[in-house]
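Complex shown without one protein chain; remaining protein chains in place.
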Amino acid sequence: MAVKVSTLDERIKLTDSADSPLDTQEYFINMGPQHPATHGVLRLMLKLDGETVREVIPVLGYIHRGIEKIGEHSTYRQFVHLTDRCDYLSAMMNNWAVSLMVEKALKVELNDRIEYIRTIMAELERIQSHMLWWGVLGMDLGAFTPFLYGFRDRELITDIFEETIGCRLTMNYIQPGGVMDDIHPNFVDRVKKVIEYAKPKIDEYEELLSGNVIIQERLRNVGVLSADKATSLGVTGPVLRASGVPLDLRRVAPYGVYDKVNFEVAVGSVGDCWDRYWVRIEEIRQSMSMIEQLIDNIPAGKTMLMKPAKKTVLPEGSHYAQLETARGILGIYAVSDGVSDKPVRIHMRSPNYNNVWSADEMTRDSRIGDLVANVSSIDIVVPDIDR
Amino acid sequence: MLDFLFGQLVATHATFDVVTLSDRTTQALAEDPWLAAGYALLGLAGVGGFLSLLGMALIYVERKVAAHFQCRLGPMRVGWHGMLQSVADAIKLLLKEDIIPDRADRVLFLIAPVFSIIATTLGLILIPMSPSLQVVDLNIGVIFISAVSSFGVLGILLAGWSSNNKWSLLGAMRAGAQFISYEISVTLSLLVVTLFAGSLQLSEIVQSQQDGWWIWRGHIVGLVAFFVFLIASTAELNRPPFDLPEAESELTGGFHTEYSGLRFSFFFLAEFINMFIASALAATLFLGGWMPFHIGGLHTFNGLMDLIPPGLWFAGKTTFIIFLIMWVRWTFPRLRVDQLMRLEWKFLLPVGFINLFAAATLVITKLYFFPW
Amino acid sequence: MSFSPELHHWLILSTILFSIGIYGVLTRRNAVGVLMSVELLLNSAAMNFLIFNHYASKPFIDGAIMALFIIAVAAAEAVIAMALFVAIFRSRKTVDVTQINTLKG
Partner (left out) sequence: MDITLNPADLTHTIAFYTLALTSIVAALIVVTAKRIFRAAVALAVVLICGAGFYILLNYDFIAGVQLLVYVGGIVILIVFAVMLTSSLESIEEPPSLGRKALGLFSSLAFLATAVIAFSETKFPLSSISAEQPKDVAKAVGRKLLDYGAGGYVLPFEVISLLLLASVIGAIVVARNPKRKNEGSAT
């Protein structure tokens, strides 16, 4: 089956000719690449009829750094470093995806300590990512205060990361065969304290934003994405679950120690912005309970099973592993020739790339304000789209 | 005993003679033209200085209030507790490059901020801040203020149009639609007080609250009118939750997207002064302006209240309302365009009309509190 | 003759404004421009009412009421005209009065 690829000009012409003759004047406007609501350098071409958005065409590539191509020239261990820079809010989960792929290819069995630490770290990172998202959603809808609340609480989690790892954003902690270093002696206590602290804070978030009548007006029945549409667009993560599809890799194809903890998969019913909001708030709560279940039971053991200095050569053929980041399914696909320690081809199936195309589906025939709410509720991280 | 003590005070303070600057000028004009010119100059300089000082003070207060709502300190570096931060910002804005977009309509682009600052200044001169601190006291004060504020929006429309930027144009269109709609509600609630006071003159409206402020003398009706006024004037000020014309996350700044430096600061200043005007107007109409807290008939109590000078009363009330508006700004998210219109046309407008009828009934039947 | 404004000064002023309005109505191509010229005419008419009220019948305010009526009529006229222009623009893509010469949209 041939895939027809159309250029931007062709697409604009296509939508332009669909213009109904001599009725109202529809016009194109660029949202971005420098625009406060696009969270970085995403460019959205909007076809507007007054205030009504008729079509959204995402234009990508403004922060493209060729990470996949660089991956072909670096070893797997080096490639892990690059993945931090894609979805920087799920940095460790990106690391984990590469590690998972390598470990699966080499059939390395990990001990429980590594799996526990990885899971806890991933969940902590999911919490901080959702907290940041919550703040940014508030800011996109015009309330500036939530942004600072979200950042304030997220800061405590990044402090924990800093203590153990030495970094706050691009952690590069999870490596093929284990984790970079053992956890800090304070780690367990601090995580417990932060969870204790953050639990009432989530209720505070709800008080500040969720119950607000304007937020309800802005989010309810806005940007409805049906389950069919969502699956056919390849949308994953909270956006998909909000549409009513309970696809969560942590439950469906468990990795780490997700099969040992109890948690609910938050699933929405309508697929509007409010469901996406609610799913994420619920996920923060679930992640907290997961961490509470795990944090006291971290078993003893080594934290690195593969010698970092040793050359890692994957068997010939293609290898794939995927996991659930804060934004959806991240898959790492690598082809090895069986000789070199560098992949022949590496590809990332990043959640944001698929999610961003749902903006058009959600926003058609609604207002600019809704577009902002929709883009915000998809929770895109632009470097992950362009890679 | 107390009556004996304060009886004297009641006699001296119960009536306030309003002498405005323009009255002084007209009086002096016949005898000493130079004195009149002096008064006029004083008025000009006073308004100009007040405008810029007040603007800077409000910006500082806004930042501090915002900061404390958000669990942080706000400006702390320049001066004691960042008191001089606004001065530093003003200097920075003055020194910035003044950029005019290439394909913009230069003439209109340049005069747009002037339009809005002039409208603001004209509104400011009518505010009675104390019996002797008012520049002009027109006998159509209420109408004049709403008229003047409505050509402030012309500056916004000009800015949006002349920038030759689609975002600015969208912002300007939103501003125009929003302004025309909410103007109706503001006027309706102004009319309620006009009915109560039987005058359009601001100083007379203040004087009419001798026995109690309209917000509680006109009990429910006054309260409803006050809230309608507060909501609608927040919308006219383009402040959150009604800041759609400049919605940063939607329109990248709306009508002032293309403005920089001094011209941007004009818009900024006008916006803050407008906030002051709206608050001062709310205080004047509903909370008695500079009139102390009086309860009709209780002369002793009223005499005690008269000990606090009228200027302080005015400042206190206005500050309170400014704080309310800021509180709202830093708590609520923004409405959507159609929701904004729905709020006005389907909620505020009917409520305003019904309230106006209720006010008329109230005035005819004399059902206020303290009708004596 | 004094320079301080008397009745004839005022009348000449309003007549000048009226003539400028006539010129605009006759020469403007843009329909909105024509509307603006009409507003000039109405404005000077309202001014005339007030002038005569002030100089000829000071104790009464009938002229002022007429001026109010003119302002109200001008508002109604502007509303309708704007709606018509927008409708015309929608179907013809122009508001040039020299090109709008058929009654059928």
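By letter and in written order, the chains are A, B and C; residue numbering begins at 1 in each of them.
In this section, a contact is a pair of C-beta atoms (placed from the backbone, for glycine too) under 8 Å apart; a residue touches a chain by one contact, two chains touch by 3 or more.
Remember, predicted model here, so these are calculated numbers, not experimental data.
Enquirer: Where the complex has a chain not shown, which of B:F50, B:F151 or B:F301 is the residue touching it?
Expert: Among B:F50, B:F151 or B:F301, only B:F151 touches the chain that is not shown.
Enquirer: Need a quick check: the contact residues on chain C for the chain that isn't drawn.
Expert: The list for chain C reads 1-5, 7-13, 15-33, 35-37, 39-40, 43, 46-47, 50-59, 61-62, 64-65, 67-69, 71-87, 89-90, 95.
Enquirer: List the chain B residues touching the unshown chain?
Expert: On the side of chain B, residues 26, 29-30, 33, 36, 103-105, 107-108, 111, 138-140, 143-144, 146-148, 150-151, 153-154, 157-158, 161-162, 164, 169, 172-173, 176-177, 179-180, 183, 200, 337-338, 341-342, 345 touch the unshown chain.
One rule holds for everything that comes next: only the chains that are shown with their structure count from here on.
Enquirer: Using mean CA coordinates as chain centres, what's the gap between chain B and chain C in Å?
Expert: 33
Enquirer: Taking each chain's centre as the mean position of its Cα atoms, how many Å separate chain A from chain B?
Expert: Averaging C-alpha atoms per chain gives centres 46 Å apart.
Enquirer: Please list all residues of chain C that touch 2 or more other chains.
Expert: none
Enquirer: Which positions of chain A touch chain B when the two form their complex?
Expert: Listed in rising order, the residues are 27, 29, 35-37, 51, 138-145, 148-149, 152, 208-209, 212, 214-215, 217-218, 367-370, 372.
Enquirer: Name, in rising order, each residue of chain B that touches chain A in their complex.
Expert: Touch list, chain B to chain A: 66, 69-72, 166-167, 170, 174, 240-241, 243-244, 247-252, 330-339.
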